[in-house]
Structures are given as C-alpha cells and as structure tokens.
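Missing here is one protein chain; the remaining ones are kept as they sit in the complex.
Just so it is clear, A and B label the chains in written order, and each chain counts residues from 1 on its own.
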Amino acid sequence: MTQSKTYVRCTINGDDTEFLCEPRQSLLECLRDVLRLTGTKEGCNDGNCGACTIMLDDRIVTSCLVLGVEANGKNITTIEGLASPEGLHPVQQAFLEEAALQCGICTPGFLIASKALLDINPNPTEEEIRFWLANNLCRCTGYDKIVRAVVKAGEKIREG
Amino acid sequence: MATKKKEYKVIGSRPVRHDGVDKVTGKAIYSADFSIADLLHGKVLRSPIAHGVIKNIDTSKAENLPGVRAIVTAKDFIGSSDKNIEIAEDRNEGETTRLKYLRDNVLASDKLLYIGQPVVAVAATSPHIAEEAISLINLEFETLEPVLNTTQGLNSNSIIHEELQTKELGAKIPGNTNLAEHIQHKLGDPEEAFKHAEVIVERELTTETVHQGYIEPHAATASWSNDGRITVWCSTQGAFPARDTTADILGVPISQVKVVPLEIGGGFGGKIPVYLEPVAALLSKATGHPVKLVMSRKEVFECTGPTPGTLMRVKIGADKSGKFIAAQAHLEFEAGAFPGSPVAAGSYCVFAAYDIPNVLIDGYDIVVNKAKTAAYRAPGATMAAFATETVVDELAEKLQMDPMDIRLINTAKKGTRRADGPTYPTIGCEEVIKTIKNSEHYNSPITEPYVGRGVAIGYWFNVGLESACTISLSKDGTINLIEGSTDIGGTRTSIAMQAAEVLGLLPEEVIPSVVDTDSIGFTSVTGGSRTTYATGWAAYDAAIDVKNQMISKIAGIWSIDVDNVEFEDGVFFSKQDTELKISFKELAAKSGAPIVGRGSVSKGGMGAGGGSFAGAIVDVKIDPETGKTTVLKFTCVQDAGKAIYPSFVEGQMQGGSAQGIGWALNEEYFMTDDGRMTNSSLLDYRMPTSLDLPMIDTIIVEVPSDGHPYGVRGIGEANIVSPPAAVANAIYHATGVRQSRLPMNPASITKGLQDHHSDILNSMNC
Partner (left out) sequence: MKWIDYSSPETLAEALTLINEYQKDAGILAGGTDLIVKMRADRINPGQIIDIKSIPELNQVNINSNNDLTIGSAIPCYKIYNNTDIMNLRPELKDSASIIGGTQIQGRASFGGNICNAAPSADSVPLLISLNTTCNIQSTKGERTIPLQDLFSGPGQTILEPNELMVSITIPNQSSLSGANYIRFIPRNEMDIAVVGAGVSVTLSNDNKNFESVRVALASVGPTPIFVEGINKEISGQEINDESIRTVSNMAKNASKPISDMRGTVEFRQHLCEVLTRRALITAIERAKE
C-alpha cells in the first residue's frame, strides 16, 4: 500500500485551517511541526504532564494522545488563540501579575486548562481548582501562585 | 559601593517580567520549538545493558532506509580523548574531568556503562524515520556483571573503569576499584569528644535516585557550516560552559562554536551537562544540514543526570544542655557511570548549620552502572540534611528540648568554622531559626490524632564565578542591557531591576537581552544560586559605568569638574549651582559618542556572599491504615539577603519546597536487578500534582550579604534542602516511627506502623 499523507481540515483559533499529515502524527506534532504553532508544548507524549493541553470542541484534552487525522472537522483552541487584538485574556494577565510562571514551559497548558475551568465555573474553590488542574504538572512553582492567579482571574471575569 | 538603603525605588517591587507576555501567549521559543530551513532530525541508539563491552556496530540496514542521511559514532570525534578538561561542575572543587568520560557519555567508544548510554546517532528526514532507523542498527556486545549501588561498588569484583584510581586525600591509590574518591574533613578530636557526650544519636539512612523533573525535555539543533563554524541552538543552563564543553568534546577550538541559548523549560542543574549538542553537530557535519534532536521523556529519565542514591551514617553527641560537642558523617554517594557525584558538596553542607568543635566527615564518590549523575538544586545537601536534621530531631526529643531551641544553642554564626575549612562571613542561620520559632505556624496547636509537625533547616553555599554585562544608552533614555545568563525563572528582570535602581529608571525602561556566546563576555552557569547575585552585580557595575560616563559628559558640557556633579532621583546636578541640572532622559538625548557601560565580575567560588539558610515547617496527616501522607500546611523560611523581586523569591521557595515534598514522599527510581529503570514515565515517576500540595507559605528573612551592593544572597537552591527532613520529622511526630529512607512512601509507613504496634504489644506482653 502506498503511504500517503491525509488531508485534514479544521478550525484553529477561529481560523479555517487545512494541513497534510501522516496518520501516525499526533495532533500535537501537527500543531507544532506542520503548522508551526509551537506555543503548545511536549513534555511527556503520554498524557501525564498536560503541557500539550488544547481545547478540542468543548473540552480540554492532551493533544499528544489525539491523532492529527482525528482533528478533521473539529474546533480547536490553542494558546495562540487566547489573547485578542484588544489584549490578554484575564487568565494570562493574572498569571503575569501573580508571578504564576517561572520557566514558562507548562504555562500554555495551564492557561488553556484554567480558562476552560473558569468558562464552566467562574467562582471555583481552591479544591476545585487543584482537582481540575491535577493533569497539568509544574515543577517550578509548587502551584501556589497558579492557584492564586486562577482565583484572581475568576474575580476579574465575574466583574466583567 | 552602595550603602544598603532600606528604601529602594525599584528593588523590592513586583513589575511584570520582561519575557512574561511572550511566555503567556506561546510566543517564546524553547529549544524544541526551534526550526530552520533544510532541517534534519536525529535520534540516538542507546545501550540495552548496564555493563558490557561493545563488540560490533552494524549500521548497514539503517543506512539503506529511505530518508536516512547520516550515522555517527564516537569514532567521529576529532583528536585524542586522553586529556583533562574543566567543566562547569568542576569549578567548586578546582577539579578537572577526563575528556574520555565526557565523550563516552555523549557517544560511547568502548564500554557500555548504563542502560540508556548513547552509542550511535542517526539523522533522517523525519523523527519517525530516524526512530525506525535506530531499530535497524545491530549492536553486538559482551555483557559484564553490573554494579548497582554503593555497597556493591565498594565490594564487587566487577570494575567499571579499569584505569580508575581512587583519589584519597590528595594522592592517587592504584588498584582495581570503583571508588573514585574518598574525601575527609576533620576538626578537633571527635573520637575523644564522643566519650564525653551525655546523649548520642547515630542513624544509618538511605536515599533513592531522584530526577530534577523539569517539564521540558532536552533538545538541541546544530549547524556545522562549510567555514567550520558550528552554531548550536539549545536550552542550557550556561551558554558559555556548553560552548566550551561542546568544543572540547568535538575536538575543535572554542572560537569555532557559537551557542545561542533559547528559552529554557526548567533545569535545576540537570541542563548544565551537554548530551545532544555534540551529537547534533556531528550529524550536521556529516550531512551538510542543520540537525535537531529532541529527547523523549523516557530518555530524560534514563539517559540524563539524576541525583545520586546514597547511603549515609550520621552521629551527633550532645552535652546535657544540648550543645553538640561531636559530630560524624559517613556519606556514600553513587556517581553513576563516571566519577563526579556531589558528595563533596554534601560534605560541606552536612553540618553547615551548626557550630560544632569536633567533627569528622568521610565522603565516598562511587561509580555504579547507572546514568552519570548531575547537579540537582543544592546537589548533595538535601540527602545530607535528611540525615542530620532527623538526628537533631531525635536528640531534641531525648533531651526534652524544643527542636528550635536545640538548633538555636548550636547555630552557626559569622566566624563559625566548618570542618571543610571556610569560616562564615555574615550569615542568616540564627535569624532563620528564630523566625521559625516565632512563626504563627510553629506556634499553632495540633489537636488531631495522626497529625504531626516537623521542622528542619538547611544550607547551600552558593557560588559567585564570572559574569559580564554591557549597557547601551538609547537617546530616549531607555537602556539595552546585554547579558549572558540564561533565564530560567525571571532573572533577566531581577538583573534589570538592579541596573534600573542605579540609574533611577523604571524596570520597563530597561530592555534586557540574554545573548549568544559571540555577543557578550564570558558568563558562567545559571546555577549555584549565582545569577541574580553575580550577573546582577555585573549589571550594577555596568550601570555605574553608564552613570559615570554621563557625569563626564555633562561635566564637560557645563565645564565643571566631574567631582562637582551629583546624580539623584533621576537628575544630574551641579553641587555648586543648583540651577545647573538635567534629567537622565534629557542627557540621554544629547548627541555624542554612544554611552556604553561595562560590567565584568569574578565573584569567587563557593560560599559567595556567605550562602543562604532556609528552613521548613510542615504539618502532615497520616492515614494509619494506608500510610498515605497528606501535607496539611507548609511554611518555608529563607534568608534572601535582599529580595530584589519578592514574588520571584517566594516562587523559588515554593518550587524548592514542592520538589522537596515530592522527594520526601513519592519520587524514586525503581531499578531491576539488571539495572533497568522501570518507571521512566511521568505516570510512575510521581511528582506532586496540584492536588498533592497545600498553599506553600513563605517568610523571607533579609540578612544582607557582606559584599553585594544590595546585599543579595542567591536563594534558588537552599529551599529544597530541608523539606525531606522536615517531612520525615513530621511523620515521626504523627506516627511514632522514625524514617530512615527516602522516599517515605505509604507501604513503608504502613509497615513501620505495624512493626511499631507489634513492638508495643510485645513489650506489653513481657
């Protein structure tokens, strides 16, 4: 059988996007290596660190465990789509103000995951935040300032 | 020299970091993000056995796979391996390292020394093809018996390096051995002093191998161009040390190599060594293309540099008032496949918090068939503190003293001499102990069963080393600050703030850049807690230089003597005529030769600024039926000298504490009897998640360091040293069972509880 690439068409950060990929390439690889959207990171490639977190339709997933071909017809949000021309999303701003990042490699994954939480629960407790974010590993911060940033972002969002 | 003012305009504030927006929008480029035209991809074939001899490497099938462009081995290094060179980690000790050891850890030449050791590298048109090519290479070898812990290392007949001679107290002892070095420090007469101790506690403890656990795997791209220049793009904790070591490994002059440091996703010491850079360069030379290699998480665990497993015996004797009169430590550290564990650093730190007149410390650096260890945040000190601080806790209990009071009686101070030689300058050990003792956490009551509180203190000596900085003044009154310290946690901002303070600027009026090795003077590692301290000092000096040049310039314009010009609150003015004044911005706008300030520092080896002490208070709750430990409350107290950017200092304290908690409770390498790691994934190498930790409270103590213009002490490392011991002490106070092994996982706590209960039952039956 000839090995040829598959054509995929989907929406990424609001833009109609098309690309070619081999079926064995993960969505993470397609985003980073094919589309050059390198904001989404690889930390483990087996779903355990959350650095590759994106929104796939209505839910956050680890893109390392989604095949690129599975993205066909889907609606994807990556870190590159979080800010708008008007400015940073409140959760990005809160992470900066609370110093909730040190090396920053886990930050895109945390931001997508945190935004997803605040979209469904704009006033989460510390416990709810920690439970929701348990699939995202950070080795630099000990999570304290990340939790504070999510709380602060929630306040900002509720204020409107 | 600045006086250490209490009120600063910029120092101590919390501006948004300069690289922050790029990092929260995904724009920052880390080394795996890097791409360039014509790029090929590399993968590495690694040893499947822990100890053996390479017999033959057959790459013919791999060569014929479509898409494969080059295959390289150790034979492709230029020049002899038989020389000694100095690498970054040697700086503390005044040591050198055999080039052959460095090369063999990049591509093995003759023996196989650990599972995962790199042997052959392939470049291909895609990473998937490179991976397939690796599986087609046939590596033939003869298997030898592996040596897998320090006891085996000392007793086994299986010798890892035939030419290895033990370095013993300055001499080299010939003979077949895996003991690379025996160090010893002695003060007074401990043997005699122990005879007079009222109470002695002696414990044997072990710790398992743990990994730094940075979330970003290693990656590097190299391009070897036709003019012989090699450009390397990588995530490194030191572009210059990486340049020098890469050049030495390849066998080329350092001027031939340029390292461009990209953003780095964590290091904690593990990204000081080079692994992929020379391989990428060789593949680039062989193919004529730039070549990129990225490690998998499995490779990160199995093939980079974790911190050693150890076996330690610590003994402390006290008189009845609680004064420590004698102390002894025996430290066996696994070096991994090549010599160079941090046992020396462990020996400096083991009793560093205490003033003890009679001390004997023996340290053993033992090679074993595991990955060569690398630095991990205060390397060696955490294991040593686990031993000492649990023994001190036991002494306090035996003497019925408060754990902080016994530490206060024995605290190290300015003028205290350590057994390894140095005498302390101004240090904050006593202040840290007092702060813990007076803290709300320490004094809050514990009322529930199976809840316990533990405390511990720890030390890291910090290093100074070399940094350079240049500052160029722009005509809009902003400055471009050029420095070479790769920024892992926001240091470009804390460095910029120190220059801003000198020149009366806001942090956003400083534009810092971390540049490549062609573009700034030599700058040592981002490690050893030196960056905000030493590179900050270089920035301070460069800013002073800018200020002095501006003073010269305006003095010329006003035709007065430079001594008559003052600079305060952003304004230059004449001391004799207050009408003569000009703002920083206005002077910057005036035409003339560009004002470029220069700072270049060499701030000494270990103990720069006196080092930093940090302590931990932790409350744990134990589920007595499962041994599960829940951390209820955690406070980190650390002496920062002067916190340039308090949020960053707090963040370092919290991060080190979290790593310490993971080390205490769940992190370890599970190894089979043939030397294979079975948990080389983030599923089974269990680092704390957000659900495993409480908020981590921080108290910053400020005892300014003697030399630094702002009194800064490096703070990146000391905060990891005390948590495992503090958690061990807390578990003891919750359960009555002393812990002598890291990690203290549920099975061992449950077993300890069961044994303890049956001991009690047995003693009741007597």
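Throughout what follows, a contact is a pair of C-beta atoms (placed from the backbone, for glycine too) under 8 Å apart; a residue touches a chain by one contact, two chains touch by 3 or more.
For clarity, every value in this text was computed on a predicted model and none was experimentally measured.
Trainee: Out of A:66, A:83 or A:146, which touches the unshown chain?
Mentor: Only one of A:66, A:83 or A:146 touches the chain omitted from view, namely A:66.
Trainee: Of B:549, B:689 or B:719, which sits in contact with the chain we cannot see?
Mentor: B:689
Trainee: Which residue among A:12, A:82, A:113 or A:151 touches the omitted chain?
Mentor: A:113
Trainee: Mind pulling the subunit B residues that touch the left-out chain?
Mentor: 128, 131-132, 625-626, 628, 665-666, 670, 678-679, 683-684, 686, 688-689, 691-692, 745-747, 750-751
Trainee: Please identify, in ascending order, the residues of subunit A that touch the omitted chain?
Mentor: 1, 3, 6, 22-24, 26, 45-48, 50, 53, 56, 59-62, 64-67, 69-70, 113, 131-136
The rule we apply is simple: only the chains that are shown with their structure count from here on.
Trainee: Given the complex with subunit A, which residues does subunit B contribute to the contact?
Mentor: It is residues 14, 16-17, 19-21, 23-30, 32-33, 35, 128, 212-217, 263-268, 294, 296-297, 488-490, 647-648, 650-652, 654-655, 657-659, 681-683, 687-691, 693, 695-696 of subunit B that touch subunit A.
Trainee: Quick one: in the complex, what on subunit A touches subunit B?
Mentor: 22, 24-25, 32-33, 36-46, 48-49, 51, 78-80, 82-83, 88, 92, 95-99, 101-108, 111, 126, 129-131, 133-147
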